[in-house]
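Heads up, one of the protein chains got dropped from this complex, but the rest are sitting where they should.
== subunit A ==
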């Protein structure tokens, strides 16, 4: 291979290395890579300089600040109680979802959308019953959902 080059790929970026070779006239300008002009016209947001991952300390822990925020919604409380904690349910310790999801569900659509429909019902009741707290609203929504299911059957 006659074309000159630097094989230290971790120092600088691929563009800066090529640029320096051209500046020092080791690499003739006519033999520059085909992407060189395109890179110049449309540079990327960040110059692609290699950065290693920070190494772990003596305890094997990496000290990196976590800047990624958790994604949470207001209705997550309802969602968690539909699927998880049966404490707010008055179905003798059963989960409300156990009536709808799984073999109890009539079809796939009903099981898949149950949580979403429950949340819609909860929000609807929240507008009409301003005086109730979340737990009472949950029980009310639970009662209404069971009524709707009985009507359909």
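As a convention for this text, a residue touches a chain if its C-beta (ideal position, glycine included) is under 8 Å from a C-beta of that chain, and two chains touch if they have at least 3 such contacts; residues count from 1.
We take it that contacts and distances are computed from a predicted model.
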{"item": "Omitted chain (choose from \"Small ribosomal subunit protein uS2m\", \"Ras-related protein Rab-14\", \"LSM complex subunit LSm2\" or \"U6 snRNA-associated Sm-like protein LSm1\") - UniProt protein name", "value": "\"Small ribosomal subunit protein uS2m\""}
{"item": "Touch residues of subunit A, complete complex, unshown partner", "value": "1, 5-10, 13-15, 17-18, 29-30, 32-35, 37-39, 41-42, 44-45, 48-54, 62, 64, 66-71"}
